[in-house]
Every structure is written in structure tokens, then in C-alpha cells.
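The complex appears here without one of its protein chains, the remainder shown in place.
Here is subunit A:
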Amino acid sequence: MESTRSLSFPDKVRERVFAHLTSPEDRSSVSLVCKSWYDAERLSRTRVSIRNCYSVSPEILVRRFPNIRGVSLKGKPRFSDFNLVPSDWGADVHAWLVAFADRCPLLEELSLKRMAVSDESLEFLAFSFPNFKVLSLLSCDGFTTDGLEAIATFCKNLTELDIQENGVEDRSGSWLSCFPERFTSLEVLNFSNLTSEVDFDALERLVSRCKSLKVLKVNRSVSLEQLQKLLVLAPQLVELGTGSFSLEFSAHQFAELESAFNNCKNIQSLSGLLDATVRYLPAIYPACANLTFLNLSYAAMQSDELDNLLMHCPHLQRLWVLDTVGDKGLEAVGSNCPLLEELRVFPADPFDEEIIQGVTEEGFLAVSFGCPRLHYVLYFCQQMTNAAVATIVQNCPDFTHFRLCIMNPGQPDYLTNEPMDEAFGAVVKTCTKLQRLSVSGLLTDLAFEYIGKHAKNLEVLSVAFAGSSDWGMQCVLEGCPKLSKLEIRDCPFGDAALLSGLEKYESMRSLWMSACNVTVDGCRLLATKMPRLNVEVIKDDESDDSQADKVYVYRTVAGPRRDSPPSVLAL
């Protein structure tokens, strides 16, 4: 046994070494070695990512990591995006800001996802952190453009303002005019989420003086003509989000636009293109040579338009489209984009009973034949077959994210009328690297047997309108060694299924079950047996008291929530 006279390694040096560790997993491992390593790690940690804001309290966090500069926080369960979570559920960021202001005033970056953010919080943020640089709000709600005014006015060192897909009350575009005239540090500006018209002169001046601007995503109120002016001022842009892409243009104006795009040699990502019309789309062709990400998911394109566009994008790696392009459009994807890695196909009109359109298994197949590198797919379709999926994963065995949404719940293979079990069986058997899976269609317990047995790397599983009995869920909980998030809605899983995961939940981030057969008593039992889990039941008004309409289970070191609204029952 080595005596304690062994070299005592200076803490400071250790900290400096650890400062170079970037991966959270590495840091986690390092912190477990011994007390001094734990301390060195925590003092040198600058970035922390909290995937469930209730898994730890702000106080615990700032005590452990006093030197953090960047924090990312995720709040509500993902199904809140689809209106399944009451709006007052929680995940308010304010307590976090207070804790940071107290202990970590040098905070520079904040990325929030599905958090409740108020204008007061934004103002507090603007005043409390003099070095604040990066603000990213994704799928948050509770604030208005007034809050953004505070940010623009007082964050003198701001480099990034990224407002995406939030429930923001858009009172006016005047926030943009609040950036002081001396302010030049902006590198990322994304306000495509907002609808109010901004003062274009202010925007123009802002773009003109922020020479480091790399990402600019404007909103619909910015016209094509205005866009052209911005492009002339910022040819260095790497990511561009256009506003409305339609206008009555003269040939001369079109030429000017085209020329502006031609000068943007660095564009790798293009989005927006709202109301893009065939006529003007060719203006962007010159900028497409280096394009790796193209987001057409707000542009209702037809197949031939897409084909023409994609011919100019040989290096495309990620593509988001609407299903208006149809299977034929997807064939064009398969032919033109051999380097494609990610494809997302969104439904243009999922609730329109009058028009039946969209994509089918044919489109997906076509892409899989042409794009062997495909590993991320999100596909909303009207119909699918087991055979097609089997072929698709044979063509593309490297899927890491496979999210298939057959839009009619519980729909079987339309050719054979069988459940879609074999499709997802093929996915999990063939795609050994699969991390995220969303299933749909008619599924029996067999699908879940396959998943439990074969999906060794699966971390996130989303299930809706599927399964035949508790056994299905049990298979998943007893298999899938790396399962971290399980979200289930409208499935026939009950208490037995819920309780079969007793051992599992502490190694998982969270479990969501809604409109299943779970009872409050079952949840209570779970809560009793597993004190380090928070078990929350959200009641729907009209339902009977014994049913647990929505259940959210997550591990935590912070104990039960103290801020639950009345609709949430913490057990």
C-alpha cells in the first residue's frame, strides 16, 4: 500500500488539466474518482447541461459549480409541445436566474428549452449578468417582446439572440430598435419566430455595424427587397433565414437579388423561404454550392420545384421539407443528394379533411436508395408497409434517429393489413446504433418485445396508440439498457407495466404516460417504493379520481417540487 507520502498533486494543476475536459461524460467519470478529483472537476467546469430542471435545484447546482459560464436548461416534458401539459405546470426559470445572479454573476450563456420565461425574468437577466453573451430560447413561453427589449437594451456584450418556436406574445417589433448604436458584437440573430414588423432601418444599421454576424434569420415581415439589402451588407453570413420570399419583382430586382446571393459564398444553412414562389427561388441557386442544411419546412414546394433546387445543392446533408413535395419530390431527393444524412418531412396540412395529399412509403424508399448515409429521419406520412421499412433500413443501417409518424393512429400495414410490428422489429434489429425511436401505426406487444430485446443503444422512445397489454411496456423497461426517456400516450399500459420499471426509473431521466390505464394508487405505490423519484400525476378535470390521466416520473436529488400548480399532484 503506497503511503500517503505520494506526491500530492497540486489542486490548481489538476484544475487546469481538467479544464480541457469538454465532454460531460468524461467529467462525470472524473468527478467520481475521489474527493480531490471531484473538486477539481467541479471548479473547472464552465458548462453545464440540465436536461430536467427539476432533477436538481438551483442551489445545489451553483454550490457545486461556482464557475459556470454557460447553462442549458430543459423544463417541461416534451409532450407539452403538443398541448398535453397544462400551461401552468411549472419550469419557471426565475429561481435559477436568482441563484446564478447570486453565485455565478459571470454567467455568459443561457439556453432554455421548454421553460416558462417571463418578461421580468428577462429583465432580471439583462441587469444581473454584465458579461452576458448568448441567449437561446426554444419552445419557451410566457414572455413578450417587451422582455426582448430589455435584452437588446442592456446586454452590451450580447453575441447571440436566438428566439425559436416560442409561445411569445409579439407586441411589436420595436425591440430590435433597442440595440444601441454602439453595439457591434452580435454574431447570431434569429427572430424568425416573431411576426411583428421590425424597423427595417434599424435592422439594416444593426447588420451593417455587426461585422461578425454569422447567423441571420429574419421574420416574415422582411421582404425580398429588404433581404437583398441585408445580403449586400453581410456577405459573410454562414446561416441565413429569409423572410417572405414572394414579391412582385422586376427583372432587374431579380438580378440584384441573385447577385447578392452570389456574393454569399459562405452560406451553409438556408431556411425561411416563406411563400417561396417558383419564380424567385432560382435567385438562391448561386448560394447553394456549399449548402449543407436546407430548411424548406415552411415553404410549400412541389416536386419539380424541389428537384430544380436540389440540383444546385450537391453537398446537402440535412433537408427539411413539407409533404407537398410528395413522393416524387422525395425521389428527387434520392437522386440529387447522395450525402444526405438527415431528412425531415413535415405534413403541410395534417388536419385538412378535404385534401388528401402527402407522402407514402414510396418516398421514403426512394430516399433510402439514393442516400445511404441517412441516419436521422422524421417522417410524417399517410401510409406505410412493413416491407418498405425493412428495405429502408437495409439500405440505411446507420440510423441513429428513426421517427416515423403514420398520421392515422393505430393504422396497420395498408397492403397486408398486419400490424407494423415487423417494421420496427427490422429497425431495431438492423440499426444497432439507434438512439432515438418514435413508433406509430398499429402495434402489438410484439413490437415492444423486439425493441426491448434488440435496441441496445436506445435512449429515447416515443410511443402512441400502440401495444396490446402491460407486457409490451414491460419488455421495454426490462430490455433497453440505455433507456433514458420514455414517453407514452394512449396505450393500454396499466399499473403492472408502470411498476415493472421500479428498478429502471432511477437510471432514466424521465417517464411520461398519458391516457393509459394507470391509476393514482399505482402511482402512489411507485412513489412510496422509490423515494428518489418524483411521481407527479396531472389530473384532467372531467376524469374520475382514481385514474391517473397523466403521469410524469423523474429522478431527482432535489426532492419533491414545491411549485406545482393545483392540477399537479405530487405523490
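Assume a contact is a pair of C-beta atoms (placed from the backbone, for glycine too) under 8 Å apart; a residue touches a chain by one contact, two chains touch by 3 or more; residues count from 1.
Simple rule for what comes next: contacts and distances are computed from a predicted model.
Think of the chain that is not pictured: of "HNF1A factor", "Auxin-responsive protein", "Par-6 family cell polarity regulator gamma" or "Tubulin delta chain", UniProt labels it "Auxin-responsive protein".
In the complete assembly, the contact with the undisplayed chain comes from A:A300, out of A:L43, A:C178 or A:A300.
Shown as candidates are A:L274, A:I451 or A:C523; the residue that touches the absent chain is A:L274.
Summary of contacts with the chain left out: across A:Q382, A:T519 or A:N534, the touching residue is A:Q382. Which of A:A95, A:M311, A:A390 or A:M407 touches the hidden chain is settled by the complete complex: it is A:M407.
Touching the omitted chain from subunit A are residues 79, 81-84, 139, 165-167, 193, 246, 248, 274-275, 277-280, 297-298, 300, 302-303, 305, 323-329, 346-351, 353-360, 362, 380, 382-383, 405-412, 414-417, 442, 462, 464-465, 468, 489-492, 515-517.
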